[in-house]
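All remarks here apply to the structure that follows.
The complex is shown incomplete by one protein chain, all other protein chains being positioned as in the whole.
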């Protein structure tokens, strides 16, 4: 199960400290223009080591296209992308091999497989998400060119800090993908204090997709929201997923939650642009909750491979808040889901012509 | 995409007011004892019309086993289950055919397929969940007999009311699956007032699985938590999913969230029994947020098939809180995911013998 | 694995002597007109008991549409079809339960599942193919209406008898689907003698699909020919599959086999209309070899459930040549493969417009 998607299928491989990571994209439409330099921006956005607030691993993240592209365009055959690991310092992790770090997948991989690659977390490392972002570069391009769909995310909460203002223009201007530039200094101070304390905090990422036409999503078990939930929950450290108002819906009344409709469009978007598992034509809005990373300078109790008590302290390179660089990963997963659903929709419903009436999306929430 | 699961595959069919609903279960191990009466209890727990707090549709919900069972035991061939619809009053819905009810899937099905069965919500009705509960009866039996796994749920919040106490013994003793019997009268009054107001509220359901062994779940894209998220989000009206501490993790510190380990077992279960997408051997704990139903006696603005403004008022049978009878459905989806993952685990890792050391689950949270 | 197809997914269920057989068709495009009477002709063509040359089981084969069709058209939701078994005489098979009939699946089901339904062969009976033919009725209609694709088959050999002439017009005019009406009396005599002898013979069925556009089929592992091979081999009693010249290609030279191309089209069709796993626009031509049925009045040696020697003699209703009524089944499988590939093609390649040049199909072989 290292393949994501039904028709736009992305298979990733590779361990944190193995020779390389990579992916194979199968089912991509032919004729999409792709070049190695197209991956640079999004991989840089995701990369570690870009600011002092993230893990200090410095990877070149150069993408080699091994197949599926000829004369700069996809051919319809599988696209293999390869990224060599260049800054893997496995000695940092030698002691990990003998213990189960609390909050990590060490024990569960051990129990499942009876054998594991402990270097840098092996397969369970967030390094794998590099290839999700790479694959999504192609999906995003196709979605934008074919349908005008644009997928954007931002950091919506870190610890107990929330944005006071909101401007898409601010998001890319700071190392946190934070939507209020006025809080930049505050956040820098918050993160510096956190790093000094040796502790970590959680975060919330929001992703908004504009331009999704009505009709995408497959009831009953391939619902757009169901697949978004699986996609986001598959990201390392995610513990919760919301669509639209999410858990706030629990305390809402129906008269408040249901999005009324007029000839000017939907009057609200509590649903997050999805009803019955199918897109409404409004903004698709989702959130993911990231737990605080468990690799801390503060010691924790655990057991070793012999079942004896040990104290675990992390000295290697780690993020005090994994959410800080998770925005591009969340965007990638949303894009991969939308791409896949777009292909599935036209497979089954390519016969369905223009359907009237079209309800306008209404005012954007974000 | 009306099939759920990879190896224990449940395909459901049927519309709310069609002649029947049913399912085909493919991949079930042979030798599991199954009889028509085994479905009675769980279908009754899920059924409408059991109390005045739920929709007043009265369905017999008699399950006919059409195939796959011989002399009372599964044969390994597909098990087809059939339930005839007997109390479908389609005239209640005649006016729906011409409008798009806010908060419902009317418009999205219309846009996707260009054609829809409007009777009782057609395929998008929660009536479909009957077959999920039926299929899960077999999964629950196998999980219990083979591994001692027990899956139980309860209503954890309704509107802004939360349980004051908690006892599993109370859950089945009231029509709400509420874990504090002392609040029964309060809830009855709350629901009566709500119904009179013509409005609805949301709800939160928690599900806990005891006895799940460590090692179930498939990284990277078939993670146990990822599949649970997809499973719960595929239930009608669900807008959010949490594993373990879920969104509360956002404001937590790592030193608080990571579950430390001693020779007495895990000291806490913030992770909800899943790390790296694989079960830890602790309780697996998930939550789902249900939105308030949109079918109200309070009028709402919408458009008709010609795009003209209309006022929508619901007079048919509906639930003021769909969460009241959603507990068995959430349990069912968790059981189906666990069953599927159990088979997948033994397919790949059936060679792996007993793996030491085993960490004890630690104290139960629920 | 009781589901056939990737996007047009047909899941069948039911045993020979259980209460019913049926199928669920998932992924069907919306808007296809379907009524119960549409299934009558093809089910009658496949049915047993239509002539003295086939098994004398008389089934009504009435199809009930349980879901997925509203006001006479498919809705895009799963289509469930149900056929009750009405002429199952299980006492005919009581003795089978204790022995392994040579050439049948008795022993293999027993070893796989440790438990089996022996009545009439249970799940391994050709009764299951009824639902393939039913599902293909919808596929054939869509293929014909959307693309002008027509799928037709005929009996191309029975024992050592081969057609002397060929006319499509003759095929439906005799109970054998034989393409040369002049041989009807000869075949009747051949079959009568065979039945009297208590023995059986094998058969070859050819299927030809006209009108398949170029471009259907998915390299590398979802090739059109690969899927046709799997589809035909999945029919009971099939032991061989050919595309185009098939095994005759072994002794051919390349200068003879390769189909040359001129502006008048392909000059031959040794390839059977498929190159590199993708349709060429010529007739798609496939063959299947059916073994002689193993249920004979002539005794055979075998073992019973205790491993003791027994003599097996069949007294129940059986076909002296299963190929006699297999033509509609072969057609059905070809239609299901083409339907599925058509949807898969437009999912991935829906962006590709008209591609020049188009090579004409050339002269029809059949």
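The chains carry the letters A, B and C, assigned in the order they are written, with residues numbered from 1 in each.
Throughout what follows, a residue touches a chain if its C-beta (ideal position, glycine included) is under 8 Å from a C-beta of that chain, and two chains touch if they have at least 3 such contacts.
Note that the structure is a prediction, hence the values are computed from the model and not measured.
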Where C:26, C:42 or C:128 are the choices, the one touching the absent chain is C:128
Out of C:40, C:105 or C:184, the sole contact with the unshown chain comes from C:105
On chain B, the omitted chain is touched by residues 7, 27-31, 76-77, 146, 219, 343-344, 346-352
Residue positions on chain C contacting the omitted chain are 1-4, 12, 100, 102-105, 107-114, 123-124, 128, 157-160, 199-204, 214-223, 225-234, 236, 238-247, 249-263, 267, 270-272, 274-281, 289-296, 298, 300-303, 305-307, 309, 344-345, 349, 352-353, 355-359
Against the hidden chain, chain A presents residues 1-3, 9, 11-15, 18-22, 24, 26-27, 30-31, 64, 66-68, 70, 73, 75-80, 82, 109, 112-117, 122-123
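Quick note on the criterion: only the chains that are shown with their structure count from here on.
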Whole-angstrom distance, CA centroid of chain A to CA centroid of chain C, is 46
CA centroids of chain A and chain B: separation to the nearest Å works out as 26
Chain-centre distance (mean CA atoms) for chain B and chain C, in whole Å, is 39
Residues of chain A that touch two or more other chains sit at 219, 344, 349, 352
